[in-house]
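If you scroll down you'll find the structure; I have some questions about it.
Here the complex is missing one protein chain, while the rest keep their positions.
Chain naming follows the written order as A and B, and within any one chain the residues start at number 1.
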Amino acid sequence: MTEKIVSKEDLKKILEGLMKTSELLAPGKEGDLVLFKPVKNPEEVFFAYPNSLKPVKEFFFPPREELFKHEIREGKVGLSSEHQENRKRVIWGVRPCDAKSLLMFDKMFDGEYKDSYYLEKRAKSVLVGLACNEPLDSCFCLSLNAGPHAKEGLDVLITDLGDDSYLVEGITAKGEELFQGCGKESGEGERTRKKELEEAAKKKIRKTCQPPPDLESFFEDPYWEKVSRKCISCGVCTYLCPTCFCFDLSYEGRDCIRFWDSCSFSPFTKMTSGENPRREKKTRYRQRVYHKFSYFKKNFGEIACVGCGRCLRECPVKVDIVEIVNQCSKDKTKD
Amino acid sequence: MIKRLQEKVGKLLREKKVALVIGYEMAGDGISTTPCFIEREDEVERLVWNEHCVYNLSRYLIETRELASSPSPKIGVVAKGCDVKSIIGLIQENQIKRDEVVIIGMECEGQFDVEGERQFKVEGLKLKDKDKDKDKEGKLLEKCKACEVHIPKVYDLLIKDDRNSGAPEPQSPEVNAYAQVEELEGKSQEERWQYWKKEFARCIKCYACRQVCPLCFCPQCIADQTLPQWISPSPSLKGNTTWNIVRAFHLAGRCIDCGECERACPMKIPLRKINKKLGKEIKEMFDYEAGLDSEAKPPLADFKLEDPEEFIR
Partner (left out) sequence: MTEVLKPGSSEPPENIYLPHLAAIKEIREETQDIKTFKLVFQDEELRKSFTYKPGQFIEFSIFGVGESPFCLASSPTREGYIECSIKKMGKVTQAIHDLEEGDIVGIRGPYGNGFPVEEMKGKNLIFVGGGIGLAPLRSLIWNVIDRRDDFKDVIIVYGSRSIADLVYKDELKQWQNTPGVKLTLTVDPGGEAEDWKGEIGFVPTILEKVNPSPGNSLVITCGPPIMIKFVLVTLNKMNFSSQQIITTLERKMTCGLGKCGRCNIGSVYVCKDGPVFTYAQIEQFQEEI
């Protein structure tokens, strides 16, 4: 792993170069929102932001994706699946929590049935991380095997050291490649500064997520009815969640499309017969909690949450999944 | 105000006048509030009232209505003047019965949307820092600027603002409620289309607008129908536009402008502008405003023999 120090000017030059050679995506402001979008001007790349409204999953698992086209001609059906161009894609400014979430997506889409649409996008993408120096009150990555300066899932990590200098840590070859031939070697002082920033950032994260080890035993508890009561069953938390991957398939005209769907919605599990195993709001909310903290763990060995805090920040009625998960065991012992 | 609110709610529960009270409590961040459901007298201390009580709780009356069966316990709901308008709407549309709800009206001088202060998310400022230098005018909810119902028009109990005791009712400022709509009306059709195209393109079809809306209570929403499928379910400009326009039309003459849809929208699509535009049309055409009279018939759910339109007769 190489480490180097680059200046703001260096970064701008790198961005300018990447714009020419690759598809470059970075966070930028759109009205009051911070969203990842194609970079047209390096000046518009936003560095001092807590996190983007939508996680980077949208570039691997788009909200709506055309899978294939069908064509009926003279009574015959033809299918065509246009795979996207494999031009390199650089996603710049990914927060460590979002990078980690992609490793969970890998488990899902690179598993038993390999999803070519996802894997192609994964293969052509380079993730440039941006360490969090200013986590929000709603962040809780530390309690989920991640952290504001974590490198897992990234190709390279940039830390803003202040004074217009940045520490660049190469993680994979394709990440290092981007910074080849620029910057200077890092010194002891800069490495110490980076450590200090990391420690300071960690201290700012006070929210912790501690699901009880025996979550399964609360399944039938009336607790779920109580805590889901204020949930309005919209899709905000699931759509903005970096680890939620549920989808639906449909035809629109000649296209077969895949698009985001949410376990919060009642029709999600409703069968044509009218039967619906998750008709009640309580069962849907419980599904969300259990999928993240129990089922995914059982199937893939890890909790499907990276602590980005989007669901807490964006919930229209402030449902707090961390509080709900943490409280679950306490509530039980009280009875 | 909080103390009196808690006392009154405690009394309602103690005397078994209500089975449940829907109110506000403090959220985990220590600044914003969140909806809560109070069922026992010893829980009333959770209830709060402040300038961050943005939610329109009447939305929950549809879900709790099976609990109420007159003359046995009713459902209590803490409601601002604007929220009461949607309660009236729900009564008008036979979703709840007036005698099944106890409206705990709150005198309200306007709400400040903590969540809407997107800046803290954009610039990384902490909520608390932000709160310190509160710039009231800047953060008052848009809908509150032209509020005419600081004191609810209908209530069973009224919790007055202590600060205003003896003082005259707060006067609504001279604000043109339709200013934003008129600004858009002044643009050409092409400009308006470009404007909405850009806004709707962001829609992610999370349906927070529908789910938070007190008047979106259809057991099966047109968006969820498959036979036929009226609205394409995926987030595409076509489906998004259809969805948002269909919803606005279904709320024409019914929307009471609580602005919850716009507040809930994570993509910040200015939904109030569409609803307000239709509200304005209804007002001009039928001289009707939603949420004022529970006995009135919403114009689009009613007809008159003297209607000038041919098709209706």
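Points to keep in mind about this one:
Note that a residue touches a chain if its C-beta (ideal position, glycine included) is under 8 Å from a C-beta of that chain, and two chains touch if they have at least 3 such contacts.
What you see is a predicted model, and the numbers here were worked out from it, not measured in a lab.
Considering the full assembly, A:116 is the residue among A:41, A:116 or A:192 that touches the omitted chain.
Although one chain is not displayed, chain A still touches it through residues 67-68, 70, 72, 75-77, 79, 81, 83, 86, 88, 106, 108-117, 119-120, 122-124, 216, 219-220, 245-251, 253-254, 256, 258, 261, 263, 268-273, 275, 277, 283, 287, 290-291, 294-295, 298-299.
Where chain B meets the missing chain, the touching residues are 226-227, 229.
Just so we're on the same page, only the chains that are shown with their structure count from here on.
Taking each chain's centre as the mean of its C-alpha atoms, chain A lies 31 Å from chain B. In the complex of the two chains, the chain A residues touching chain B come out as 29-34, 48-50, 53-54, 63-64, 134, 136-138, 229-230, 232-236, 238-240, 248, 250, 252, 257, 259-260, 262, 265, 267, 281, 312-314, 316-320, 323.
Residues 27-29, 32-37, 55, 59-60, 63, 115, 118-124, 126-127, 202, 204-208, 210-212, 224, 232-236, 260, 263-264, 266-268 of chain B are the ones that touch chain A when the two sit in their complex.
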